[in-house]
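Just one protein chain is left out here, and the rest sit where they should.
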Amino acid sequence: MRRLTIIFLMILVGILIFSADTIKIFMIPKFTGAPYFVATEKGAKKAVEELKALGLPIDFLYTGSSVANTEEEIRIISNLLEQNPDALIVSANDEDALVPVLKKAKQKGIVVVTYDADVSDPTARDYFVNQASFDAIGAVLIDLVAKNVKPDANIAIVSADPNAANQNRWIEAMKRRMKEKYPKMKLLTIKYGYDRPAESFQAAQDIINAYPNVDAIIAPTSVAFPMVAEAVVKAGLKGKIYVTGLATPNDMRKYVKMGVVQDVVLWNPVDLGYLSVYVANAAVRGMISKVDGTEYVCGGKLGLYKVYDELEGKKSVVLLGPPFIFTIDNIDQFNF
Amino acid sequence: MRKNIFLLIILGVVVMIMSMMSKEFLRFSTLLESLRYAVEMGIMAVPMTMIIITTGIDLSVASTLALSGILMGIIWKYLNLNIWLAGLFAILIGSGCGLLNAYMITGLSIPPIVVTLATMAAYRGIATGLSKGRGITGFPESFQNFGQGSFMNFIPYSVFIWVIVALVGYVVLEKSKFGRYIYSIGHNETGAMFSAVPVVRVKNILYLFSGMMAGLSGMIYSARIGAAKSNAFMGGELEVITAVVLGGTSITGGEGSILGSTLGVLIITFLKTGLNLARVPHSVQSIIVGIVLVASIITYTRFGVGFFKKIKKGGV
Partner (left out) sequence: MMKIKVENFGREFTLGIVLIVLVSFVQFINHSFISVRTLNVILENSAVILPSAIGTTLVIIAGQIDLSVGSIFAVSAITSAQLALKGVPMFLVILWSIGIGAILGFLNGIITVTFRIPAMIVTLASMTIWRGFILWWTKGYWITDLPDGWKALGSTRILNLTLPIWIAFSLGILMIFLVRNLRIFRYVYAVGSNRKAADLIGIARWKILLFILSLNGALAGFSGLLSGSRFFLIPSNIGTGLELSVIAAAVIGGTNIMGGRGRIEGTIIGVILMTTISSSLVFLNIDSTWDSAFKGLLILLAIIFDVLRKKLRRGESMG
């Protein structure tokens, strides 16, 4: 604890000494047309305000393709490089396709921070702000099913699309968890709804009809989750099929109140955006302190964060925290 | 010709407005770098122009691009083939896809839009199924440099290929007998058939050529992003068609030019680059691109035909 206090003081001193130039930070989400990313924008802007009040001004821009489109994201990043930002905060639509353009940014001396969705090559970015570890998310989802249904439940998954890197890793983590802790649990099928409402809805309906023995459906993506819940209501199987997944509380509130969904898993996207800006700011201004070979970064009101050299095969990861479970008791406290 | 002059004017206006909106826009480095991301569109626009002139359409180009890229990656990785040979293979795969389209269009007489709508889903689907959504990465440095590097650190290498393809396309369409065949099919297919134009063969070659260029673009794309992906260039077919149509090619056939389509690609690319630099939100950009498209075409019609005369007649 004393060590942490020392680091904190160091950072404060650092702020006082370096309080200086405006730095330019661009934040590029996967796409702007989703409440989840609006929430990360909110958090980021709050961090920018706070830092400004501390005498660390930031020229901040939040921009991106309005629909999920890898080509547009690459083009936007490449164009914005011409304005020589000091840091980029990027959520990657595609874990491979963005590597070259981010490498180019790093060559220009720009600090690159990925958040929400990382790229596959760690040399293409400096830090990855991970919302929660992949294993933790996979474990929480599977544990919820085991606890609320039974350890030998038959489950099905409705995911985003076959190329969605985050979803694929979460599904792998779920499979691992099943193998380790609940060997009798069975994964019946994985379907893709392509993050579109009608497709996700039909996929869920078809699963319910094609697998009469399905006990639980997991939807680790925010369009599919409410649609799966809707499909269960429509089939008149509320309470018979357990539904869980990843989505924001605002999107799921209705179904939680109806009692179709008991648990919604997510992290706080506002905090995720907030922390990402703090990390990018610290990296640019050299405010990441090293103690005993381990880096620490100040996350504002969220406290102090350790930078993991390696976590789940990814290098230089800042972990926001464990995934959070929203239930009927606490869902009204959140507005994102 | 008048259309191309008009397109040049639009391009000039776009460049002017954009350079007023952001100071980084009007620099050779910015403009040339933005071309890197237009190469695939520009290359595929060449056969697309010819096809649309014959009143056809090819909606499968973006899917062909993805499938050739994935197969190239698989061959390189699992057969240990030299990457450049694998790249050649990508072009072959693309040609094969194009040939299949051509067979169904001319051999079974199914309309091109129907055939390519189905193969668009099929080719992309095969690419997804083969790759299981995972990218194939780790291509050799020299290959990646071909897509990511620039000549003298200035002109992206892939732009040269675009220039070559566009020049060849220009010569073929404007100066050769084959080009005249294309226009005559577009004006009147039955008439062309009677005047001894080998309609079926011309069409077969065009769809084959379209697939071939999509395969070439698949190779360039994979080099540019350093990975072969099944979701490559998703939705790109409509972007290519937009550029071609903006470039003055008429979808009712018989009219269009490679220069026009190339200018169409440049206008869209520079417009988007400028708007990005001016920090205009992407949703508003879509609105602007749509308005530019429809406004340009309205202006053509006024330049091209006696606009008011026909209005009075009341026909369309």
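Every chain is named by a letter (A and B) in the order it is written, and numbering of its residues begins at 1.
As a working rule, contacts are C-beta pairs under 8 Å (C-beta built on N, C-alpha and C of every residue); 3 or more make two chains touch, one makes a residue touch a chain.
No experiment lies behind these values; they were computed from the predicted model shown.
*Asks:* Based on the whole complex, identify which of A:Pro183, A:Pro197 or A:Gly239 touches the chain you can't see.
*Replies:* Of all options in A:Pro183, A:Pro197 or A:Gly239, contact with the hidden chain holds for A:Pro197.
*Asks:* So which of B:Met104, B:Val197 or B:Ala232 would be touching the chain we can't see?
*Replies:* For the chain that is not drawn, the touching residue is B:Met104.
*Asks:* Quickly run down the residues of chain A that touch the omitted chain.
*Replies:* The missing chain touches chain A at positions 32-35, 37-38, 41, 66-68, 162, 189-192, 195-198, 201-203, 205-210, 212, 223, 226-227, 230, 234-235, 250-251, 253-255.
*Asks:* Going by the touch rule given at the top, which residues of chain B touch the chain that is not shown?
*Replies:* Interface residues of chain B facing the absent chain: 59, 104, 108-111, 113-115, 117-126, 128-129, 132-133, 238, 241-242, 245, 250-252, 281-287, 289-291, 293-294, 297-298, 301-302, 305, 310-311, 314-316.
Operating definition for what follows: only the chains that are shown with their structure count from here on.
*Asks:* What does chain B use to touch chain A in their complex?
*Replies:* Spelled out, the residues of chain B in touch with chain A are 22, 24, 27, 29-30, 33-34, 36-37, 128, 132-135, 137, 144, 147-148, 224-227, 229-236, 272-273, 276-277, 279, 281-283, 286.
*Asks:* Enumerate the contact residues on chain A facing chain B in the complex.
*Replies:* Residues of chain A touching chain B: 32-33, 61, 63-66, 69-72, 74-76, 78-80, 82-83, 94-100, 104, 120-121, 161-164, 168.
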